[in-house]
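I have placed the structure first, in the form of structure tokens, so that the comments after it can refer back to it.
For this view, one protein chain was removed and the others were kept in their places.
For subunit A:
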Amino acid sequence: MGSPFTIAVKDVCKRFPDGTLALEGVNAEVRAAEFVSLVGPSGCGKSTLLRILAGLEPISSGQVTVGGFAPGTPQARAEMAFVFQEPTLLPWRTVLHNVALPLELRGVGSQERLARAQEVLGLVGLSARAGAFPRALSGGMKMRVSIARALITQPKILLMDEPFGALDELTRQRLGDELLSIKQATGATVVFVTHNMFEAVYLSQRILVMTPHPGRVAEVLEVPVAYPRTPEFRASETYGKLVYQVLSVLEGGPAVPPKPDEVQA
């Protein structure tokens, strides 16, 4: 905590080579150690925005800084990790060697990186499967390995692109809880892309609701409930109202809460 690492996005436009305007006039800020979700339907540019933060996609105009640096610079990359929609594991490597890959690419010695890999595997509850090959794992386990791999460099910023999109609901909720405890333990900043508003409300401190054609941030909603979040949170009035608000923005209306005095948007 108290780390200076923040993300700032100012007046960003992104036009694809085919002329599609993916993002227009996007402004956003993420504070250090904050959990922010980007929510919206497909085509709203949420994944594009995340990929811009990772430096995987150039912007057409505007300004972006990640931890004070331009995205894609070695300094910015050193402080972040990206979790893809798919587990993106190397099928010819065991779980342990998959997790150790980022350190291997950075030239960390074999003994040290494998020890670190073992450590982060413990963090996601997969120590027992270190020697398994990815094809022997379930979808949820593969995603845990992918998250462990992201954690091994001790990133200050975690960028996650619909990481739980392909999982069944129970696994999704369980991994969400695990992600929150990892976030609490490491103090990392998390930017989380999802199309699932329930997931966004449950996990985030702040939600950027995005709408398509062209992609823009339509509304920013605070979730005024402290961590740790419990299953009871899902049954609370605040939770329901927030989901309702996200929905009404996505349907083109204003973020009108059922009772305007209870939730500050």
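Just so we're on the same page, a residue touches a chain if its C-beta (ideal position, glycine included) is under 8 Å from a C-beta of that chain, and two chains touch if they have at least 3 such contacts; residues count from 1.
Just so we're on the same page, contacts and distances are computed from a predicted model.
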Query raised in the report: Under which of the names "Riboflavin transport system permease protein RibX", "ABC transmembrane type-1 domain-containing protein", "SigE family RNA polymerase sigma factor" or "Succinate dehydrogenase hydrophobic membrane anchor subunit" is the non-displayed chain listed in UniProt?
Result: "Riboflavin transport system permease protein RibX"
Query raised in the report: Out of A:Thr88, A:Asn196 or A:Thr238, which is the one that touches the chain we can't see?
Result: A:Thr88
Requested in this report: Could you tell me which of A:Val9, A:Ala54 or A:Val99 touches the chain that is not displayed?
Outcome: A:Ala54
Query raised in the report: Hey, which of A:Ala8, A:Leu21 or A:Ala132 is the one touching the hidden chain?
Result: A:Ala132
Query raised in the report: When the complex is taken as a whole, what residues of subunit A touch the one chain not shown?
Result: 54-56, 74, 77, 81-82, 84-86, 88, 90-93, 101-102, 104-106, 122-126, 128, 132-138, 140-141, 153, 170-171, 174, 178, 181-182, 185
